[in-house]
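In this view, the complex is presented without one of its protein chains, the others remaining in place.
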Amino acid sequence: MAGDCSVRVFERVLTDVGAGIYVADWKVTNEEFGLGERWTIEKRRLSGGLSDGVDIVAVDNGAFSFTIVPTRGMGIWKGFFKGVRLGWDSPVENPVHPHHINLEARGGLGWLEGFNEWIVRCGLENFGAPGTDVIIDNMGREREVTLTLHGKIANIPAERVTVRVRLEPKVELEVEGVVYERSMFGPNLRLTTRIVTSPGDNKVRIMDTVENLKSSPAEMQLLYHCNYGKPVLDEGTRILAPFRIVAPRDARAAEDIASFDVYGPPETGFVEQVYFCELAGDSDGRTVVALVNRDETLATSISFSLRELPYFTIWKNTASLEEGYVTGLEPATSFPNTRRFEREKGRVIKLEPKGKYRAEIELSVHMGRDDVQKVKAEIERFKVEPKIYQRPIRDYST
Amino acid sequence: MAGDCSVRVFERVLTDVGAGIYVADWKVTNEEFGLGERWTIEKRRLSGGLSDGVDIVAVDNGAFSFTIVPTRGMGIWKGFFKGVRLGWDSPVENPVHPHHINLEARGGLGWLEGFNEWIVRCGLENFGAPGTDVIIDNMGREREVTLTLHGKIANIPAERVTVRVRLEPKVELEVEGVVYERSMFGPNLRLTTRIVTSPGDNKVRIMDTVENLKSSPAEMQLLYHCNYGKPVLDEGTRILAPFRIVAPRDARAAEDIASFDVYGPPETGFVEQVYFCELAGDSDGRTVVALVNRDETLATSISFSLRELPYFTIWKNTASLEEGYVTGLEPATSFPNTRRFEREKGRVIKLEPKGKYRAEIELSVHMGRDDVQKVKAEIERFKVEPKIYQRPIRDYST
Partner (left out) sequence: MAGDCSVRVFERVLTDVGAGIYVADWKVTNEEFGLGERWTIEKRRLSGGLSDGVDIVAVDNGAFSFTIVPTRGMGIWKGFFKGVRLGWDSPVENPVHPHHINLEARGGLGWLEGFNEWIVRCGLENFGAPGTDVIIDNMGREREVTLTLHGKIANIPAERVTVRVRLEPKVELEVEGVVYERSMFGPNLRLTTRIVTSPGDNKVRIMDTVENLKSSPAEMQLLYHCNYGKPVLDEGTRILAPFRIVAPRDARAAEDIASFDVYGPPETGFVEQVYFCELAGDSDGRTVVALVNRDETLATSISFSLRELPYFTIWKNTASLEEGYVTGLEPATSFPNTRRFEREKGRVIKLEPKGKYRAEIELSVHMGRDDVQKVKAEIERFKVEPKIYQRPIRDYST
C-alpha cells in the first residue's frame, strides 16, 4: 500500500521520535470516511503497574480484532475473531513495559517475564536459547558474551508508528512500525513491519523487512513465535502441516514423538516438548500450517514462504491453564537453539551492508466444518512422505 | 473491611491495569462525608529524576501520616506520628522507580540503590543475601541462577490499588494493593496487602496475603524490613522483645553480643551487626517488639504473630548519619541468609497450589513515659529466660 499512489490513502503518523511526533490517544473509524463496513483503529497509552507507558494500537476489522504493542517491538498481544480468542493465558497478564524487563536476568532468561503475546518476534541479532557467543568489541577483539533468550526485538519500543487506510476497494487497514535494534559498536538492524487486514476478513498479514544499516555484513535471526491456547488449543487438537522432516529436540520430546502432532489436555507439571521440522511447499516455497480442533469446527492457520522462513518449530506446552496451556508454532530463519550452534549448522542469515531480508506471515482463522476442510485440503496438496526421527538428530539439536 | 457488607464503605479504585483504570492525582478527606475527625488520603504521581512516574498514596489519620508507594511494591516510604518521624535518612533520598533498579547489578546487590523505605517487604520468591540457587527451567532441567538481594517484590508496581473508607464508627482508612511476582516458567505469587489505620490512632496495620497462583507447589519467603533512624533510634535506644534465642550472625556481630540490644551513637565506618532471634509470645503466638529511647519518652513497637512470622532479625547499622544511621527490625518467615541455606534448615515456606499465606504486622508509636511503660509492660508479660549465644551457631548462620 505504501507505494500505491493511484488510490486514496489516509495516513496518520502516531509516533515519530525524530520528528517529535507522538499521539497518546486517538481513534479512527470507517464513519470518518463514509465507508460502509465497520472498522476501527484505536491508539491508547496504558497507565499503571507494569504496563505504565505502554502504547497499544487496537485494530478491529469488524470480524477480526487484534492489539499491536508498539512498545514491545510491534508484537501482537492478542486477537479475537468473531468471539474466538487468539493467543493464550500467560501467567503474565498484561503487556509489560520493556523497562521492567532485564533480559540478562537469571542467566539470560529475563525475556520470560514479559512473554504473553499471541504473536511475538524473536531476534534480530539472535533468538533461541541463551548461550555464550563471540562478538567483536570496540577494540576489534573477540569477546565472549551471553546472548539472551529470544533476543531483544520484543523489548524495544518502535521509533515510528504510522496508520494507513486504503480508502478504495479493497479497503486495507495497515499499521506500520519501525523498530531499531542497534548500538554503538553493535548491530544496527531496522525492522519495518506492516500489519494489514481488510474489513470483515478472517486474516491478518505481517510483512516485515529487516535491514542491516551497517556498512559491514551482519548476522540476523528472525522467528515468529505464534502462540495459541484455548479454545484453538484443546485436547485432541492437531497440528497439520506438510512435514518433510520432524525430529524431537531432546529426550523429553522423543518420549512422545509418535503423537507429536496431537495435543493433550492441560496437565499440571507437563514439561515442554519441542519438535524441529522442515516443511514442504508449493513451487514458490509457499506453505501452510494449521491447528485444527478435535471436531474440526475451528482452525487457525499460518501461511508463509519457505524461502523466507525455511525452519519450523513446534513448542508443545500443554501445562495447566494457570501455568500457560499453550503451543507455539514458529516459522523462522533457523531453529531456536543457541546462535553459536545454528551458525555452525549454517542456518544463521548473513546480511550484506544495506542488505534486506523480507519475511511475511499470514494468520487466518477458519470457523465451521466447511472452512476447516478447505484449509485441510490446502495443506494436503503440499504433503509429502515425512521423515520422522525417533531421537534427536545431530544436525538439529545441541 | 473488604468483606464487611453491613456498613457503609466508600471505595475508589485508583489503579486497575486490567480494567484500564488509572488515577494520577486524587484526594479524599473526612469533609467529603461530613465526618468530624480530620483525615486525608491523597494519591499523587511523582515527576522528574529517579522518581519520575512513581505513584504514592499519602494517608493522614490526623495524628499518624504515612506514604505508601504502590510503584515500589506497596512499601511505606516514611511516616510521621505527631511530628515524630518514622523511617530513616537513607543516602537515597526519594522513591526510586523500579525501572532504574537493576537487581542483578554487582552480583545481585542492585536492590540497595532504591532502599530508603520505613517499611519494605523482602521476598516473595526469595529474600536475604544474594546467592546461587537451583531453579527448574522451561525444559524441566535444574538450572543454577543467582537470586538477588531481598528479592523482587519491592521493585514491582502494584497492578491494582484501591482506597476504602469505612464510614461508620470505628472509621477505617484502608489502602489495598495487589502486586504480582510472576513470570512464564517462574513463580506466580500474588501479594494482596491491606494497610489500615483509623482517625487519630497511633498505629497502622499491614495485613498481607500471599497466594501461589500456580497449580504446582511453590516456595515463598516474606520479611518485613522495618527501619528506624532518628529520633527513635539514638544513643542509648534499646530494643525490647521477649527473646528466646539470640545469636550473632558472624564474628562482627559477636564482638558486641553483650550489648546486642542497645544502640550506640552514629559512628563513621561502623560495620553492620546482625542478630538472629527467636521470640516468645502469648498462647496464640502473638508477640511485640519495641524500640525505646534512653529516657523512655518515645517508643515504637511492632506486633505480629510468631505463627506467621516465626523468625526475627535485628540489623544494627549505627553508621554516620550521612551513611544511613538505622536499625532494621525484621519479622520474617526465616532468617535473611541465602534461600538455599534457609531451605536446608527447613525455614522456607512451601505453598500448595492455590495455597495462601497470611501475615500481619501492626506498627505503633508510643509517646510519653506512660505510654512507653505500657508497651514495656506488655512485652514483659511474654518474657522468658533467653538463650544468648556468644558465637554464630550452625543452625542460623552460613
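Letters are used for the chains, namely A and B, taken in the order the chains are written, and counting of residues starts over at 1 for each.
Note that contacts are C-beta pairs under 8 Å (C-beta built on N, C-alpha and C of every residue); 3 or more make two chains touch, one makes a residue touch a chain.
Nothing here was measured: the structure is a model prediction, and the numbers come from that model.
Contact with the chain not shown here comes from a single listed residue; of B:24, B:136, B:258 or B:271, that residue is B:271.
Taking the complete complex into account, A:103 is the one of A:86, A:103, A:173 or A:379 that touches the chain left out.
Contact with the undisplayed chain is limited, among B:42, B:256, B:323 or B:378, to B:323. Take chain B: the residues that touch the chain left off the picture are 46-53, 90-94, 97, 99-100, 102, 104-107, 109, 112-113, 115-116, 250, 252, 268-269, 271-272, 320-324.
Chain A residues in contact with the hidden partner, per the touch definition given at the top, are 15-18, 20-22, 24, 53, 55, 98-99, 102-104, 135, 137-140, 143, 145-146, 156-161, 180, 182-186, 188, 213-216, 353.
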